[in-house]
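I am attaching a structure below and will ask some questions about it afterwards.
Every protein chain but one is kept in place in this view of the complex.
Our next item is subunit A:
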Amino acid sequence: MPSFSSHPKQRSDQMESGSTASRSSGDGSQRAASEALVRVRGLHFRRGEQRIFDGVDLDIPRGLVTAIMGPSGTGKTTLLKLISGQLQADAGEIEVDGQSIGSLSRSELYALRTRMGMLFQSGALLTDLDVFENVAFPLREHAKLPESVLRKLVLIKLEAVGLRGAARLMPSELSGGMARRVALARAVALDPTMIMYDEPFTGQDPISMGTLTSLIRQLNDASGLTSIVVSHDVSETAEIADHLYIIANGQIMASGSPREVAASDSAWVRQFMDGEPDGPVHYHYPAAPLEQDLLHSAVH
């Protein structure tokens, strides 16, 4: 674990120069941010009356860990669903690896998804299969492997999340944090090129949190993965991320390396990073003033 803690710092320095200067600089780092794996331009999306995204531009650089942060309910999960084509944008362009998500046919989208892993906020394990079979599922579906090889692969993935001993438990017998780790093992089973983590740290104790952060970093660096981490955990996320986007009110409020963002003097970003209850960010879902609601009910 300690070997990883030095890593992000070093990376963020690279990123800092890469992101403040224009993208063309490249500056000699092998994984220059010049090429984005995911490119989002002018994204608009609404749910009923509620505007979730109102002209969002962002780039997820190849081979790095990009974190997306923001208050609860701003649409982080929605963004991941848009990137993976589970939802369709109202307007704007989303490109993954040069392919525009909106214009893909179903089979092209599925082909793209075999190279994407996603860790759902809820885990989304198949409840009628045990832990081993859940991790084996994508392998059985997409890779024609002999049973003995498959078994070894699955056990290696489970070992990496510390749950090899739980291989024969059913999902209902797992705690929330364990289920999420199994889901992580499943998401990386096919060795994707990109993986999206929706709140990987929720429900983890400090020990598994530490292991998870280093695992995410390790997966990213060892196999040249591109990672997107969605989280509210400011400190944990800042530790592993190379690049940070903060979303709120349908827009990108800040972006840059964790250091840059932490040093930002925008009241907005300060409030979010320091966790102040009040400030430019509203903790409340949009509503009429409380007095009005209360008085209104008294009239009736």
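The rule we apply is simple: contacts are C-beta pairs under 8 Å (C-beta built on N, C-alpha and C of every residue); 3 or more make two chains touch, one makes a residue touch a chain; residues count from 1.
To be clear about the criterion, contacts and distances are computed from a predicted model.
Note on the omitted subunit: UniProt lists it as "Intermembrane phospholipid transport system permease protein MlaE", one of the names in "Bacillithiol biosynthesis deacetylase BshB2", "Intermembrane phospholipid transport system permease protein MlaE", "CobW/HypB/UreG nucleotide-binding domain-containing protein" or "Amino acid ABC transporter membrane protein, PAAT family". Although one chain is not drawn, the whole complex shows that of A:H142, A:R168 or A:H296 it is A:H142 that touches it.
The chain not shown here is touched by just one of A:S103, A:S122, A:S223 or A:Q292, and that residue is A:S122. For subunit A, the residues in touch with the chain missing from this view are 84, 86, 110-111, 113-114, 116-118, 120, 122, 124-127, 137-138, 141-142, 186, 190.
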